[in-house]
Structures are given as C-alpha cells and as structure tokens.
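Notes follow once the structure below has been shown.
Heads up, one of the protein chains got dropped from this complex, but the rest are sitting where they should.
Labels for the chains are A, B and C, by order of writing; each one numbers its residues from 1.
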Amino acid sequence: MPVDVDARVVSNIRLSDDYNVVCLDAPALALGAQPGQFVMIKPVTGFEPLLRRPFSIFEVLPTSNSAPTGFSLLNKRVGIGTEILYSVEVDQEIRCLGPLGVPFTLVGPPQEAWIVAGGVGLAPFLTLASALQQSGTPTTLFYGGRRSADLFYLDAFTQLGVELVLATEDGSRGESGLVTAPLERALTASVVSAKPTLYACGPTPMMRTVAGLAAAHGRPCQVSLEPVMGCGMGGCYSCVVPVCNSEDEPTHFVRACLEGPVFDSQTITWNRL
Amino acid sequence: MPVDVDARVVSNIRLSDDYNVVCLDAPALALGAQPGQFVMIKPVTGFEPLLRRPFSIFEVLPTSNSAPTGFSLLNKRVGIGTEILYSVEVDQEIRCLGPLGVPFTLVGPPQEAWIVAGGVGLAPFLTLASALQQSGTPTTLFYGGRRSADLFYLDAFTQLGVELVLATEDGSRGESGLVTAPLERALTASVVSAKPTLYACGPTPMMRTVAGLAAAHGRPCQVSLEPVMGCGMGGCYSCVVPVCNSEDEPTHFVRACLEGPVFDSQTITWNRL
Amino acid sequence: MDLNVDIGSLRLKNPLIAASGCFGYGVEYAEVVNLKTLGGIAVKGLFLSEREGHNPPRIVETPAGMLNAIGLQGIGVHRFVAEKLPDLYSQGATVIVNICGSTIDEYVEITRILADADGVNAIELNISCPNIKAGGITFGNSAVGTSEVVQAVRSVTKLPIIPKLTPNVTDIAGIARAAEEAGADAVSLVNTFLAMAIDVETRRPALSNGVGGLSGPAIRPIAVRMVYECSQAVTIPIIGMGGIMTARDVLEFIIAGATAVQVGTANFVNPNLWPKLLADLKEYLSRHNIERVQDLVGTLELTETQVWNSS
Partner (left out) sequence: MDLNVDIGSLRLKNPLIAASGCFGYGVEYAEVVNLKTLGGIAVKGLFLSEREGHNPPRIVETPAGMLNAIGLQGIGVHRFVAEKLPDLYSQGATVIVNICGSTIDEYVEITRILADADGVNAIELNISCPNIKAGGITFGNSAVGTSEVVQAVRSVTKLPIIPKLTPNVTDIAGIARAAEEAGADAVSLVNTFLAMAIDVETRRPALSNGVGGLSGPAIRPIAVRMVYECSQAVTIPIIGMGGIMTARDVLEFIIAGATAVQVGTANFVNPNLWPKLLADLKEYLSRHNIERVQDLVGTLELTETQVWNSS
C-alpha cells in the first residue's frame, strides 16, 4: 500500500556532473518496497514543474537486516525535475509517494539471473541484485555506459557476488561498444548450461535489442519501462505502453504505473513503443 | 539611467520574524541612486511569482565617502515575494533594475525636515536622513510601529544626528498610539519657529493623516506612495495614483513609477487613493 | 457546520468532487483515499464500447499547467458497470458517470444502461469532447447541439444530468442557458482548453495527437470568470473546475457561483489532497461564521463599476 510522505534528505552524493544519489529518510515508504518498484516524487513545491517525477527505488537503507529507515534514488540530470534533484540539500524535505508498481519476479537457483543495464537504467537493479543474492541465485550484470566515468556502484554489485560484464561506448572501460554485444555472445555460448532469466532497464533501443535476443534464445526477460508518468496511480492514463498478451488479442494500451513498470518483454509490442 | 544587474547577496540580516535587511553588491546600480528612489527586483527566476517587486533603496553601501559598492533593502514579509527575500542566502544573485523614480526634493537649513515613518515605511528615509545631514538640515524622525520590537535602526538615525520621536500601538516604546498624534502636537506647537518640511511613508491611512495635517498647518509635504507596480518603467500603467495639480484640472491618473513614487502630498486626490 | 450541497435531486456530503479523467475509475485510488469521504467521484469518460485512445506521448507540462490528449481510452460502459461500479458502490462512493458519444443515440443508450445499474448517482455529459461531430462542430460548441443532447438524455432518465461545458466558445453562458432550458439539473465547467505545445528542436508537436487540452492552475482565472458568467445566466447549480489546487481555489469558485467543484490535475500532484481541502474549507467557514457552505455560493460582491469589460 503506497504512502505519501515528506522525506528528509539525508545525503546527496554527487557521482559525476550528471549523476547523483539522494538518500531519503522515509521508513514507512521503504518498508515493504520490492525490487523494481518506484516512487513518485515532487522535487519542489509550487508549479515549476507541476507534476511529480517517477524514480526507481535504488537502495533500501540501511542494507543491514534491521528495519529500513529510508531509500535512495540514483538520479540522472536530463531536465528541470532531475536538475532540482541533483541540487537538493541535506535536511530539505521531498514529497514521495510509493512504493508503486509491479516488482520484478525473482528467479532462484539453479537458474541464473542476467541483468542488463544501460546508463541510469542501473537504478532498479541494486535492490534486485541483493534480493537475488539472498536466494543464492548466480547473477551477472551486463552494464553499459558512455564512458568509464558513467559506470557506478561496481563495488556494491561485486560485494553482492554479482559478476560484472562492462561495456563503454568510448572503450574506456570494459568492452568497447554496446553492452548488448557481450550479452549476445554470452547467450549464444552458454544458454543451455546457464538457463538465465534476463532483466533489462535502459534506453528503449537497448531494451528492444535485449527483448529480441531473449526471444531468439528462448529466454524469459523482464523489462522495466520508463514512459512519461503523470500520476503513478492509474489516474491519468498517460503512461500507457502497447502490449499484446496472446496471439488472438490485438495490441492495446495498458498503464505502466499499474501493470508495470516491469513487464514480460514478450508481451510488449516493441515496434509501437 | 537605470541598469538591470544580477546583484550578489552580501548579507541577510534578520531583524525580527518579519523584517530583514538584505545587502546587495551592485556598484553600477548604487551609483547615482538618490533618496526616495527604488529598484524593481526579481526575487526568483521562473514564474512564482512572475513579476518583479518594488523596493526602496534603504542604504547605499558603503556609507563612507568611497564609491558605492551596492545597496541594501529593508524588507517586510507580507506575501510570496517578500517571503523569498526574507530567506535569501549569501552569494545568491538577485536581478535588480534601478535606480528608478523621482527622488525626494531636499530642503536645507534653516528649514527643518520632519520625517514621518510607519512600519516598513522607514525604508526610504535612511538615505534621505544622511543626505539631509550632509547639508546640516535639522531633522526629526517621527517613527511608529506596532510594538517596540518593530522599530529598527534607531541608532543609525541617532548617529546621523536625527532627533527621534517614537510611538508604538501597544505602548511598549515611545508614546502609546499612532505616531501622527505627537506629529500633530509638534506641528501645532512649533510650526512658526521650525518651518518644517514633512516627508512621509507608511500605510495609506497614516499618509492621508499626515497630508491632512500638513495642509492644515500650511507645511509642504512629500509622500512616498506604494501602489502595486507591474514594471516600474512606465510600460504597464498599473501603478497609477489619482492626482490633481491645479484647481481647474480634473483628477487624473499618473504613473507612480515615473512621476513618483515621491509626490507633493497636495497633488494627491486622497479620497480616491 | 453543514457541508451538504444539492445538485438537482442529488445531495452531496460536501462540495468536493474528483474530476473526470483525473481519478481513473475511482477504484485505483481506494488504497490512498477514503472514497466515501468525497462529495463525489466523476469517473473517467465512457463510450458505449472500449476505446484504445491516442498513442503516447499523451501529456506534456506547460507553465503552471499540462496538456493532455489521452483520447478517452476506456473500458466502455458495459465493463464499467460489471467491473468497477459494484466496487465503488460497496465503498460508499457517490458516483457521477461521465459519458461520451459519437451520436445522440450513443448518449441515450449509455444513459439507459447506467439508469438500470445500481450505484450511479448522476450522469455528466461530456459534450466538450472534440471528437464528436454534429453538423461539423461538436455538440458542446453550440447552444443547439447542447440542447439536443440534453433533451435526448433527459427523456430516458430521472438521474441528475450534468452537461459538462467546453471553455472554447464565445458565449459559455448562452450554452449554459440552453442546457438549463433543455432540462439539465446542473452544468459543470470547464473542460480543458484546446492547446498545443511544440518541440522546437524536432519541430513536431509535443503530443502524439498534435493538440491537447490545457488544465491546471494556469487556466483557473478564465474558469472562475466563466463560472461567474454562467451563474449570472442560469438558476441551476454550477459545478466549477479548472486549476483547483488548494481550499483557497475551491473558495474562489464557490464565491464566484459554483455550488460544488471538481478537482482534476491536482490529483496527479497530490493524490490524497482531500482531507486537507476539506479541513481548510471548514476552517474558512468557521472563521467567517458561515454555517452552511451553500450560503457561500455566489456571494461575490461587485460594485457598480465592476462590469463585463477589461483592459
């Protein structure tokens, strides 16, 4: 059940010129948040901007086994709202509604989890990776960015026992090019042995490619989509994505805030997204 | 000639829960500012609020004989813009247009200057008092507020050699009641000897009373009016006040930003203000 | 303190209604909002059958407002009655069903279906939906078109009928009058303003549909004027809306002449704004010694010079 709380900013860690992590004090919200769920935050009172912004829950704080005190956001500056979030100050309060949406469905051993993240698409995966680790599921993170400096929290994933496969567009870290290239090779090489379930979040072209690879190799794939969201509650019908659940059903629009943001990639009509 | 500059906040001194003084670094604007002139400031970028706000120039900084480096504002919280100004932080930049408007006309010895200020109506008078002091004009400040804690900068006026007559509505400092009472007594007692010119700024009822007393005692009186101002430049015609310059002329509206804010109190059609 | 207001034969427990299209079918908010505490819920606009709606992007923000072109995606009246209405009914919600038609017959048929269902408290006629053509313009754009729809629906139901008026007209008061004469129990206004935003880098409309409807605080001053204007023209109750965010805004509409108000876009910003709206409204009433909210309706005081001209 979502709550709407004024969450106090505990810290704002600048990771780069574009990325930061904001830790928020919000026990009631963090309680019961599941990997892949999101929050709607109002970065500023007043009307500039008017609407809230959707953000994945990046970490549940603290990560130890005591009760959660809050959560963090991985934020990338792309416009007015994320700009404000990049500049928040400690002790400011930010209105947060959540947890919202359908979480990832977890796989367990002997199956493997292969996570594919592009850029800020990393956001939903730290909570997913820790949940997978708890069940002992072998997990690999395929993580791509523009350059080395755009890859974050590698240590955190490594400490969770996640194997890393990195790619950067400029070749400054890991493989040069898109992260879907090593993914494709890995799928081709090991699909029979590893039986991985894929989880993807990132730019739409990346997710489309991952969905295609999953289908080609007969692997299940869950994607976390990021449409524009007006309300996050099912109220406005702005966040729709085209889905088709079975062959005898036409493609139709469903609300990503209620039926997503996590979808089975096979149900998405990718050429209409 | 007015300039429009981004003025850096040098300090923000809270005087009380409602009043503060903001010092701004703006040499080009301060240069040539005369007592009674005002600035139009944009307390925030964006549209909340959309329009600028008019403020008297409270002090020219520094007050020594070197070239001015900026100016200060005496601000009273009454709404959204003054609220923002109450909370500005050092090093923030605030857009300021000025100096604007018609200044006070100074009197010189042997004439006296009697200044009448109500509440934040004190704002235009510190620069006036120092100009008067330079010409050696005997100056008295009749200054009224709600309570003792609402009377500010008394020492500054005293140091300029200004004689103080105080009144508070709750009687906690000076005379109990409105400041126009001691003014009236003083006018009645000493008008022949002192030949004071009156200067008034404050709530409209106060200024109306002062104008009436001035007329009754045959003394000249300059008032600084504070109508709502949209632009401060003569562009919008929002700031009009009803004036009548001679008996054969009907009352008509003139722009207070161009022909004021300082007016000869006799020209104002008070019952239409 | 008496917060009841009457919309025709329907008594609302308070004047605060969730606006159509901004509160889903109501049930989506049940976890966050106590539905029965609202004066009413105007559910999302329904056609007879299901509709897909427009391609995304469907919304874009503008200064103090937003554009939407949802395209009335919806489940149709049959599924609504079967899947949503029982739930709303059991939670004690006061349900105002917002209906759309491509023809007068469609309005009539939807009304018949709703009139037979349990739990429908009133019908709001969305005649401000520019998809519907009547002799080249929409029903709601003309007094004649408005009158036709209202009369037709009136003849098949005793439920309160509330035509919802478009602001995109020269004379909204004339249209309100036509609605009243045709037998409407109330009018609601305003729907959104037809508007457009352009992405200057791509030189394409920001919305997939090209144009959209402007809502939110930006439009409030125009909506308040229209409510006042209509209140001078009709005697039936007016349900006012357009940019309400706070109790102050609610009061502005009521004082201008609205018996009740709807809150749309604000739900997106603050999904459970209702308790505070209601508390602040009560605080105002008690501070001003007003016993019944109905006594505040249309209490705007005008002087002689305050006539219909500006600038």
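FYI, contacts are C-beta pairs under 8 Å (C-beta built on N, C-alpha and C of every residue); 3 or more make two chains touch, one makes a residue touch a chain.
Being a predicted model, the structure only gives us computed values, none of them experimental.
From the options C:Ala218, C:Val263 or C:Leu278, the residue with contact to the unseen chain in the full assembly is C:Ala218. Checked against the full complex, the one of B:Pro49, B:Gly161, B:Gly177 or B:Pro220 touching the unshown chain is B:Pro49.
The chain omitted from view is touched by exactly one of C:Leu251, C:Val269 or C:Val293, namely C:Leu251. In the full complex, subunit C touches the hidden chain at residues 21, 54-55, 62-65, 67-72, 129-131, 137, 141, 168-170, 191-198, 200, 202-205, 208-214, 216-222, 224-225, 228, 243, 248, 251-252, 255-256, 284, 299-303, 305-311. Where subunit B meets the missing chain, the touching residues are 1-2, 4, 42, 47-52, 95, 97, 227-228, 230-231, 233-241, 252-253, 258, 272.
Keep in mind that, in the parts below, only the chains that are shown with their structure count from here on.
Of all chains, the one whose CA centroid is most distant from that of subunit C is B.
Core chain by CA centroid proximity to the global CA centroid: C. A straight line joining the Cα centres of subunit A and subunit B is 57 Å long.
Between the CA-based centres of subunit A and subunit C the separation comes to 37 Å, rounded to the whole angstrom.
Centre-to-centre separation of subunit B and subunit C, using mean CA positions: 48 Å.
In subunit B, the positions touching at least two other chains are 47. Shared interface positions of subunit C, defined as residues touching 2 or more other chains, are 63-64.
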